[in-house]
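Removed: one protein chain of the complex. Kept in place: all other protein chains.
Now for chain A:
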Amino acid sequence: MNTDEEYRRAVLEPARAAGDQPPEDLRVRYMLREPLEPAAVAAAVKQVRQCWRRARGQLKYRRLVDRLEAEHRELAAVFAAAERGDVRPLAERLRGGRERDERRREAVRARLADAAGALRMVTPAEVEAIARAAGVPADEGRALAAVERIDVREPDRLPPTAPYAAYPKVRESLDVLGRRHLPDFLFGERLTGPMRVLDGFAAAGVTLDAAAVEAAVAAWARRSRDTSTTHAGTILAGLRSDADPSELVRYDIVERLRERARQRASERALLRFAMEDLGIEPGDARRLVFAIVRESGGGGGVAARLRALLDAGEVYAAAEMADGGLDNDAPDEAAVLAAEARRRVEAAVRLREQAAAETDPDRAWRLLADALRLVGDLPGAAELQRRLPPEPVPAVRADVDVTAGGTTVRLFFEPSPSTAGDVRYHVVRRRDRPPRGAADGEPLVGGRDERPPVNAPLYYAVTAVRGEAASAPVVTGPVVVRPEPADVAVAAGDGVVTGRWRLPAEAAGVRVTRDGHRVPATRDGFSEIVPNEATHHYLIAAVYLDADGREVVTPGVRRSAAPSAPPDPVFELAAAPDPADPDALFVRFDPPGHGTVELVLTHEPPPWPRSALLPVAELRGVVRRLPSDPAPGGLRVRPGSAGWIMAVTVAGGFAAIGAHHRHVHLPPPGRVVADRRGGHVHLGFDWPGDAAEVEVAFRVGRSGDGRPVTRRAVTRAAYDTQGGLRLPVPEDEPVEVTVAAVGTAGDGRLTGPAVSARVAARTVVAYELVRGGPPWRRSLTVRLSAGRAARIGRLELVLREGRVMPHRAGDGETVQVWESVPVPGEVTVDLPRVAGPYWLRCFADDDVIELGDPPVRSLRVAK
């Protein structure tokens, strides 16, 4: 299975769900397996970090991966130790991880308990937020809530406004009559047990329906009229209105609880009030209190609801709510919000009316857009806006494009001058008559007609569309598409030309002409006998019949063909290097009877037998033609690389395969460098072309003194592994080295041009550093010796402080320089006074003399 996918599924996704919190358990995070193995840990960490890098390409993982990387830095020391073989710190961490997980879970349980409070209820969003904050997946948060016996549920949506507009009056009357609530008014003593109001009204022994209301009406009708009956009338009017009585009851209860909540009653107090004073069944009471507490975010009431509506853009609803049920003693904030809502609605309504009166649809559109920006739910505005058509496009043009893939009609039009809103364009096509609207015809996508009907008048129309309204169509046409014959191929043979094509089915026929004369042809081809060695030009056109049955001929497709006799092959060929240019070859052959000879290069033996005849195009696909110059008896070429040089004779469209020659590219080796290093000469060069080996020859001594030449064949592998060649050469003799490329061609060995290098003789002069003299005047003597007498042009004694050996005279300070020093011999200086470690070393500036250092211990002074 794909590691990336698995890692995403098992680690990244859960971590993302937990609010981009990486898993605390490093075993999970780094896919570690126990027992911990240093090598396996290192490999897993590397692989996981690569997964991170790849996952980071997806935006949703970016924050998480950045966090993982940041934490990885903190952990780097632990992993570095593991990689070195010490997994103890990592094991320690892994143990710590479990404890941290446990602590986190504890924290979630505590926070859930706090949030649930006396009601033991929380919303799903709260569980998720708590889990996320603590870094625990949401599922686990829910599981922990279940363990704590906390209900996770959405708060019930309570009615924001009264179902009956005059509810405030009803309420007043209930208060005057001393009734706890509507059911108390309706049922009085009969209401014995707790009641449920949330999912419809239910209470033991009573039913809330029209009959119950009518019974109450009848009961009150029997009473003598007084102020009480007036109040009862008010209440009964509410119950008999078209508002559902059970909704009215629920609103009544909810309003009473809201009022308490506004007075900052605690949850516990609200619950007691609901159950004991209002007589609500405990389950409903909990749900009610839960909903009310969540509704206002812990207070605020009307103001909060107004604000929520305004924030959601539902200004109209806010204004209605304010008009419908805002008490006179509503808090200041609510009054301010209500005024704001009303003001915005007024302004928006004005804009809407202005828009309705506006004749220019674009201006009207913008007015409505402004109105909707003020009041998102302004009735009618959005519908009106959707029905405002944009201006039509200024003009449409249709171009017929003929390509290899077929014929396309492309439409060009300027955008509609209407700039307001999101204007889109519909393009349709119809045969025979102009389209009358956006839906009249075949719809086209992207302003292109990829498959236009052939040989029929076509009309195209573009309509600009905004919302549900469309402009008048702008039409272009008629366009008639008459494709040319497709895939036209004309081939020449020996004295014959054949043609082939595909004619569109709609075409009535084809017309072929050669140099102005008609050539008989069928619907899909022709074949004609013509003279060789001349180029013939053909025009192949399709013929269509128009609506009146007249012939219409297309401009046609042009093709040329030059038939010719078949080429004769080259039977034999010889190749020799050009003495003037090492990269060039002279290729000689007898000129064939017919056709032009060219030389081609293949990298494998040519697959065709000699004299084979094949189409030139086929040959060109496989082999490279070599540029060549005419030369006596043949051609001169620079093949550039090894392979088979083959002669092919080309005539007409055919090539005759001729003889070939195996060519090996053996240029002289480039950049030959020969350096003397002690008893060896180091030889380096650029490996020449395709040479299998090189031949190295070297001769010690001056040229002409008759010493033997040593030869060596060196393979490329040997050369590469040793990084050059080491030739043993006496130090005091000059040497001449030549290198040449060697290759095999057929059975023979070929040697390319040689390059030579010369290394002068060297005299090795050994030296010793001898310290002497009395303690107050120490001296240093350089004692020089050699196999034979010599003289050093310039000798320099250098001192370098520190522990690093000087490699060049410039690496240190010069103690003394002597010119023209005889060998054997010695020179003396005062011993330099330097504190701390230092090196001494001599350097000779002389073409033929090389200094041999004494043992390092006499050069290095470690104080």
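In this text, a contact is a pair of C-beta atoms (placed from the backbone, for glycine too) under 8 Å apart; a residue touches a chain by one contact, two chains touch by 3 or more; residues count from 1.
Operating definition for what follows: contacts and distances are computed from a predicted model.
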UniProt protein name of the chain not shown, from "Hsp70 family protein", "ABC transporter ATP-binding protein", "Putative mRNA 3-end processing factor" or "Ubiquinone biosynthesis protein UbiU": "Hsp70 family protein"
Residue of A:631, A:805 or A:848 in touch with the missing chain, whole complex considered: A:805
Touching residue (missing chain; options A:33, A:53, A:558 or A:603): A:53
Residue in contact with the excluded chain [from A:110, A:547 or A:856]: A:856
Per the touch definition above, residue among A:34, A:226, A:422 or A:705 touching the missing chain: A:422
Given A:2, A:359 or A:403, the one touching the chain that is not displayed: A:2
Those residues of chain A which, in the complete complex, touch the missing chain: 2, 4, 46, 50, 53-54, 57-60, 62, 73, 76, 80, 422, 677-678, 723, 803-805, 807, 856
